[in-house]
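Excluded from the complex is one protein chain; the other protein chains are retained at their positions.
Should a chain be cited, it is by its letter among A and B, assigned in written order, with residues numbered from 1 in that chain.
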Amino acid sequence: MRTAETGARRRNKMERLERVGRLARGKFVAAKDVPAVLKRIIEPGDILCLEGDNQKQADFLANALASLDKKDLRDIHLVMSCITLPAHIELFKKGMIRQVDFCYAGPQGTAVADLVKARKFPVGAIHTYNELFGRFYVDLTPRVALVAATQADRKGNLYLEANTEDTPAVIEPTAFSDGIVFAQVNKIVDRLPRIDIPADQVDFVVEAPYPMHLQALFTRDPAAITEVQVLMAMVALRGIYEKYEVQSLNHGVGFNTAAIELLLPTYGERLGLKGKICKHWVVNPLPTMIPAIESGWVESVFAFGGEVGMERYTAARSDVFFTGRDGGFHSNRPMGQLAGLYGIDMFIGASLQIDINGNSSTVSTSRITGFGGAPNMGCQPTGRRHPTKAWLKAGAEANPGPGSSPGRKLVVQMVETFQAGRVPTFVEELDAAEPSIRKALHGVTPVMIYGDDVTHIVTEEGIANLAACRSVAERQAAIRAVAGYTPVGLKRNKRQTAELRARGIVQLPEDVGVRPSEASRSLLATQDIKGLVRWSKGLYDPPAQFVDW
Amino acid sequence: MTRGPLFHEQTARQRIAAVVDRGSFDELLPPPERLTSPYLAQLGIPVSFDDGVVIGRARIGGKKVYLAAQVGQFVGGAVGEIHGAKLTGLFKAAARDRVPCVLIVESGGVRLHEGSAGEIAIAETMRAIFECRALKVPTIAVIGTDIGAYGGIGILSTCCDFRVMTEHGRLGISGPIVIEKWMGKKAYDSSNRALVWKTSGGKTKYLLGDAEALVHDDAGAVREAIGKLLAKSSPVTLKNVKARQKDLEKRLKRFGKTGDPDDVWKGMGVRDVARASLASGPEFAAMAKAGRR
Partner (left out) sequence: MEKFTKAFPSKPLKTTAGKPWALAGVVGSGNLEVLVERGGRPSDAMECHIETSIPGYKASWLAALADFAHHYPAGGTKVTINDQGAPPVLVTLRLRQAYDHLVKGSK
């Protein structure tokens, strides 16, 4: 039997700090000494958190880690939101990692798939963001956390600017369990614009020789929106937003939902929907929302993270965005995910593949991406108790039994029936169900959103209301009915489709008042990035790769 | 802020329909004739019924015009044998019939798959353009998309009496990637889109006098600009050529050494470069005019 030894963990932290000794002056470490400090503060067997999500990255610290030898860094249990950088992959290639628990691997999805094939990717589980943040307080509490901030002051207080993102979620469980928090900052200053993390929770600070990597993830150039996407956006607006009077929502990052945002001040206005829908948003500061915000559609936006170039705009629109006393934008990923889980009427997003039961995934044998936050929002939280109009209406359609919730969150998948290069979106079985992937994930198929959670699928062919289906067979027929000319769609039964259409479970564009010939890019509030800048009255500063003026 | 379709997003046929008097367009060699490129077909590349250029007769403000519009989406609007022959024939007819000729440009130049035929056709079309100019039959190039006017079509566009541009239009000979390849990334970074537009875009071309009109990205505005130019011509005389030469020498002397296109804008009277960058075509023209005073 194990006996409780008081303070062993704290003593171990002190030992580690002592090992650093003169390599740090107080909390401050010189950039050149970072690898030596990392060697001294990390022990074999540690749970190590490396901050990095789909936007900001502690990339200087990641590169320093990857520069170490296996003899200095081994048997590590890595916990992190996103595997994003080549340096992250390097840790696996060097065999330093005993286990990894993460959420998403977007840009390194192909490299992760290769590591899985080479059996060099000992994955515990792929999580959603809130799951991983939750486990930071349960069984995955970091011993050491390497994080990124914009600025630190001389005491070690941190300023996170627009990109708060995961930082508090990583630091708090570490700092309050005798772990070590090491922050890279772009700059050390005398006075911070505001304090986001108190110095008490920070052990070491380094001024990195280069600013942290920030990905412009949510910038969608309106020029790339197709007329088919405009058509789908019109169908979604009429068949879902208008029908359910969706007040609060989250949008995915794709072009489909960007088209909806750009239709609000034009098509949406014409339908008389302003003030009736889309008032409260849980979403990053999407540049394509600028026209809707400028037209007075939007009352509030809370964000998971920032977006490059939106700093001046969000600061100037502090009635809509959450801002600090310094006037600057504020974000928070776990709180955003919580808001998206419980607080909204609708989640709407795209997917790469949807199977015949409505399960979706972005994983294939050649690319293992994972989840991120979509499943936190794209699910039915049965712990929800507060009613809204949309929630009750969707709930009534789902015909709840005596032992279930009266409401439903609208969980909408919006996809074209074919992806680029004529790859069908609808399949009989997901690529993610491939045995080698399931084996690597301990028997779990990496499903992004389960069919049972989806209420609607929108394609260019129309809307399938899955929540209103009364059997598995009926749901499959509804999916085939909107799967167009994919092999899944070609198997539809004309009579059954007609019957589902008569019951309103399948709706064609004309059934919701949309004529396909009306769909035109000229309906968008603007057709290019320059137009967004003009709408913003010059407050939006798009990343250089989008600027052609 | 709802508005009609933008000129740069329209197809060639939509542009023609929106620029000419309603219903006045009479297409020559229309799609049912199926004059498609035999070379592309042999190479297994999709063909198009108009081979990338729509030509015909129409009226603008009641005035007879001959009109061609290139299809930029189809192999970059590049000129092959049939495409080229249609252009040559149209401009020859313009000279013969003394009817003004408008070319709505969208082409990177010669189609590599049928290069010789394209080169010859462009040269013959230039000859026809100069025939028109000698006869004081106006020729107008409209350049309003990012495919723009490059290669032989860039040269051909500058042979016309006048050029109407929008802020989306680009005009040059070698494309940005080619310039970078020969001069190095340091001299010209083709991935720097702001640099590319500041050197070859409609605003700069208008500022330097290479385009006579800078209009809204809208077919109505293009139509109005064409209408104004239809009554004018810019004859090729020794005096005019000498004056143009002098102009170019002056330009080289003033701006030949600078590596920053903003210097050219400032030198040409644009005071607030950031604001001018975001201004619409007509606003920009007004700002430049005010600055020159």
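Throughout what follows, contacts are C-beta pairs under 8 Å (C-beta built on N, C-alpha and C of every residue); 3 or more make two chains touch, one makes a residue touch a chain.
A quick note: this is a predicted structure, and the numbers were derived from the prediction, not measured.
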item: Contact list for the unshown chain, restricted to visible chains; value: A, B
item: Option touching the unshown chain, where B:Pro30, B:Gly115, B:Gly227 or B:Pro282 are the choices; value: B:Pro30
item: Omitted-chain contact residue, chosen from A:Glu461, A:Asp528 or A:Asp548; value: A:Glu461
item: Residue touching the undisplayed chain, where the options are A:Gly395, A:Pro446 or A:Gly484; value: A:Gly484
item: Sole contact to the chain not displayed, among B:Leu6, B:Ile55, B:Val71 or B:Ala194; value: B:Val71
item: Chain B, residues in touch with the chain not shown (by the definition above); value: 11-13, 17, 23, 30-32, 34, 44-49, 71, 73-74
item: Absent-chain interface as seen on chain A, which is shown; value: 227-228, 231, 416-418, 420-422, 460-461, 484-487, 490, 516-517, 519
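Keep in mind that, in the parts below, only the chains that are shown with their structure count from here on.
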item: Separation of mean Cα positions, chain B and chain A [Å, integer]; value: 44
item: In the complex with chain B, residue positions of chain A that touch it; value: 265-266, 291, 520-523, 525-527, 530, 533-535, 538, 544-545, 547-549
item: Contact set on chain B toward chain A in their complex; value: 1-6, 9, 146, 167, 191-194, 196-198, 201, 277-278
